[in-house]
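One protein chain is absent from this view; the other protein chains keep their places.
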Amino acid sequence: MKSELRVALLGQGFMGKAHSNAYCQAGHFYDLPYRLRRTLLCGRDAAALASTADRWGWEETSTDWRTAIDRKDIDIVDIALPNHLHAEAAIAAAQAGKIVFCEKPLALSAEEGRAMVDAAKGRPTLVWFNYRRVPAIAFARQLIEQGRLGTIFHYNAAYRQQWGADTSRPATWRMDPAKAGSGVADDLLTHLLDTALYLNGPIVEGVADARTIASNRAVNDAVMALVRFENGSAGTFEATRFAIGCRNQNAFEIHGEGGMLRFDLERLNHLEFLDASNPSTEQGLRDILVTDMKHPVFPNFWRPGHIVGYEHTFIATLAEFLQCLARDEPFHPGFEDALVTQQALDALLRSAESRQWTSVRG
Amino acid sequence: MKSELRVALLGQGFMGKAHSNAYCQAGHFYDLPYRLRRTLLCGRDAAALASTADRWGWEETSTDWRTAIDRKDIDIVDIALPNHLHAEAAIAAAQAGKIVFCEKPLALSAEEGRAMVDAAKGRPTLVWFNYRRVPAIAFARQLIEQGRLGTIFHYNAAYRQQWGADTSRPATWRMDPAKAGSGVADDLLTHLLDTALYLNGPIVEGVADARTIASNRAVNDAVMALVRFENGSAGTFEATRFAIGCRNQNAFEIHGEGGMLRFDLERLNHLEFLDASNPSTEQGLRDILVTDMKHPVFPNFWRPGHIVGYEHTFIATLAEFLQCLARDEPFHPGFEDALVTQQALDALLRSAESRQWTSVRG
Amino acid sequence: MKSELRVALLGQGFMGKAHSNAYCQAGHFYDLPYRLRRTLLCGRDAAALASTADRWGWEETSTDWRTAIDRKDIDIVDIALPNHLHAEAAIAAAQAGKIVFCEKPLALSAEEGRAMVDAAKGRPTLVWFNYRRVPAIAFARQLIEQGRLGTIFHYNAAYRQQWGADTSRPATWRMDPAKAGSGVADDLLTHLLDTALYLNGPIVEGVADARTIASNRAVNDAVMALVRFENGSAGTFEATRFAIGCRNQNAFEIHGEGGMLRFDLERLNHLEFLDASNPSTEQGLRDILVTDMKHPVFPNFWRPGHIVGYEHTFIATLAEFLQCLARDEPFHPGFEDALVTQQALDALLRSAESRQWTSVRG
Partner (left out) sequence: MKSELRVALLGQGFMGKAHSNAYCQAGHFYDLPYRLRRTLLCGRDAAALASTADRWGWEETSTDWRTAIDRKDIDIVDIALPNHLHAEAAIAAAQAGKIVFCEKPLALSAEEGRAMVDAAKGRPTLVWFNYRRVPAIAFARQLIEQGRLGTIFHYNAAYRQQWGADTSRPATWRMDPAKAGSGVADDLLTHLLDTALYLNGPIVEGVADARTIASNRAVNDAVMALVRFENGSAGTFEATRFAIGCRNQNAFEIHGEGGMLRFDLERLNHLEFLDASNPSTEQGLRDILVTDMKHPVFPNFWRPGHIVGYEHTFIATLAEFLQCLARDEPFHPGFEDALVTQQALDALLRSAESRQWTSVRG
């Protein structure tokens, strides 16, 4: 009989929904080593809480997230609160001996992130940089690890959305610097940095330009950066909420001596690959539908050509965490991985202030 | 308190998984007017049955699908058996007063299909032509209904897979004409026909060429057809399991006086649209990511740019059926709709035999 | 010193311009074995004739194309007259001992075409199926000849334009069946057939549907066909002037056991290729920019990535003809090749009348 893990989810917004779905679905598509129990849902809005809990099968609710820390029967505390509460909740959960899951960004600063890492030392942790489990991105990583791209020359990435340009949208905590941090940088640039670190390794230094385009905003709307990676490659990043025409373009393009890779989240099931070892007449960017039974992540779901979507990245993240936990193997990304992302983010934000090239290790 | 509908699912193969998932997920993404209970799972393989039931939360199991008919407490009988059992099971279920869901194709012949329609008269029915609920296809239908394409000149569709060319694959019932019917025609051409009927209306006549390419097969591997639609447009269809390079290309292209539409299931979240009312210099095929909150189907799931996949079409089909049931509104596609598809299919298969243009009503 | 070939061009319409350009440019991009002299331009419109001749450097003009036949100093007679004059002019030119070039279609019927072939026996001939010299199509042919696609299963092709739907366009000889022949079939389907014969070999039989969509027309606007090739593959063709949204889509898609090829004339510099010998995880349609210095045709023009256009296919056709002539090697396509295309066309047009499968040799 499998042992049971009782989960408390802190937050019932969009991420609360994505996480709830993962808890429901992981066991349908993976042979999980544990039984997951949706024990406690915490959220501030009491009215919404009951219906959300009913819809997603959470057994109990609380309007105080600290309940999750205090209850002895909770094994996993999953933090999907506004960014400014990540550190406090995570440190409390870790100190209470919980397994800790945390939404990205890890924290509002590298300093906060460092405290979280220290508090969670020895505890299993997970940070929801869910895009590492996009089948195409996991496959890109495999190709890179196999040396198919050889020495990397260029790593370019952009996360482009357009909703920031709609100034009539009601403000949420994401527009409040006290709760969100810097703005688009914490929200979207962190995704770019996590994927870059996963695929291309550490960033040494960078220079950034951060812009607040909407006159009534206190957070940044767009951040552009040049960086240098430890492996010698040149990098560019752009994260923006003012890219009219882009719904959720999270794209990268990598050029190495062995070829080229290109990806865009709006085409989540595709990876484009050019293999420079082909004869020159036969080289071309291949549009690979990453739904083969030998591709990573995908085969847990459906059959070739039957595509998956946004939510599957959360399911796979959760399932792989549990598999690692059962085998006592390291899981990524945990708090330590997310701290490295936070340090790169901090350096770029400092650069945007100082207008100087800034070292990540600083 | 919502009333409850108890479901019996007949079949535990790939479709059994897709349907099970829909029963689990529909209530998470839709406000359902009923509570669904996964009461009974029927399947021949007893060993697999227990684990499938456990994984997907089916309360009871039986190795005899007739149990579902006999049990008084079952409200919905969902048939995902091999094709040759559709008629027998559906007629029995209808006669027992059940709501009847049936996988496509409806039957092995229009004659069988007609008997099913007769038996189910007055009963709510659903046929799992799930692609009607691809957001992009539902949106294509809206554009056509609004008259945006005007008079249709051409309707071209192809369903291309490649797995048939792998003659080392173990044979399944899909390769047995007694159980599957004609082969690729029953499997893939039916999807093309259902979508065509949904978007472009009835087919009057056609001429087809059916080919068995693999020498050791008894079913057809590829069917090509020319048709004439009642609205005057010219149609072409191709369904094949020998389209090397295609995983699951289910594509159509429509040209009308007002513009053009193009779709491919491998790019499920996209619809391409050319609006001929734009100035000639500005006309171009628009790649619309069908994830807007005003698009059909999609908004039940996630937010703009957060794409959905294969399984969501089943969830939406089920949820819309239940909404129609509660409101006593007609649902499509039911048995009568599927019979029209079956009649077109029968005419094309007869044409492939006779090598003559053949009337659908014939 | 190179010997000189004196050319007479019959026709000054769109094709007259394309041919004139080829005569001007061939020597710039190829080492031609002959000096070409633009000696005589024939056209009915005397006013236009002078200015066209001046613009393109034709030394003399005549309003009677027979002048070209009668003049002893003319070496090459290039026929770009309306279709109904091809046979008469070509036979006269051949009998006068000229090298004969002829625009497609070869003739109004296979019977006429046969007479042309007979008259030109032993004479060097060229038919302007210029798309054989699209670099991407020539490269497709190389890949097929190397056996990269293995046994071919499917050959699908479509030539789609939209201008036919504009019924306000002034009628030209292309809308007069006495001068054009059948309509879109002679104009566009012939291109599809020539390319198919070039890439996939002879057609055995077919069934076609021809439609006149515009009520005031006497020629067909759209022709759809199913065919069987001698190599066992199944073919489909569609030629239409009512494909709203398509400017000049001349596309094919080939599936064989070894992979897939796809091409579209609107993307003339690209060939898409899927190599099924790659590992299944790495298979994807490659977008090859056919501008490598080892690709056929292209290297005569510019450097990698510096694309060519429509007119270059004429230049390359002419240059390769002259090279073959100098080496006394066979050139394709000549009258005999074009006759095979004409025979396939005739069979499909007969099928559209009889509504029966029709043998090409029949």
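To keep things simple, chains are lettered A, B and C as they appear, and every chain counts its residues starting from 1.
Just so we're on the same page, contacts are C-beta pairs under 8 Å (C-beta built on N, C-alpha and C of every residue); 3 or more make two chains touch, one makes a residue touch a chain.
This one's a predicted model, so the numbers in the text were calculated from it and none came from an experiment.
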| item | value |
| --- | --- |
| Chain not shown: contacting residue from A:Thr240, A:Thr291 or A:Thr341 | A:Thr240 |
| Touching the absent chain when the full complex is considered, from C:Ala53, C:Leu268, C:Ala319 or C:Leu345 | C:Leu268 |
| Residues from subunit A at the interface with the omitted partner, ascending | 153-154, 156, 158, 160, 162, 165, 207-209, 211, 213, 222, 224-226, 228, 234, 236, 238, 240, 242-246, 255-260, 274, 276, 283, 285, 355-357 |
| Where the missing chain touches subunit C, by residue | 14, 18, 20-21, 24-25, 27-28, 55-56, 161, 163, 246-249, 265-269, 289, 291, 301-312 |
| Residue numbers in subunit B that touch the chain omitted from display | 139, 271-275, 279-289, 292-295 |
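Convention: only the chains that are shown with their structure count from here on.
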| item | value |
| --- | --- |
| From subunit B, the most remote chain by mean C-alpha position | C |
| Distance between the centres, which are taken as Cα means, of subunit C and subunit B, whole angstrom | 42 |
| Geometric centre distance via CA averages, subunit B-subunit A, whole Å | 35 |
| CA centroid of subunit A to CA centroid of subunit C, Å | 54 |
| Residues within subunit A bordering two or more other chains | 289 |
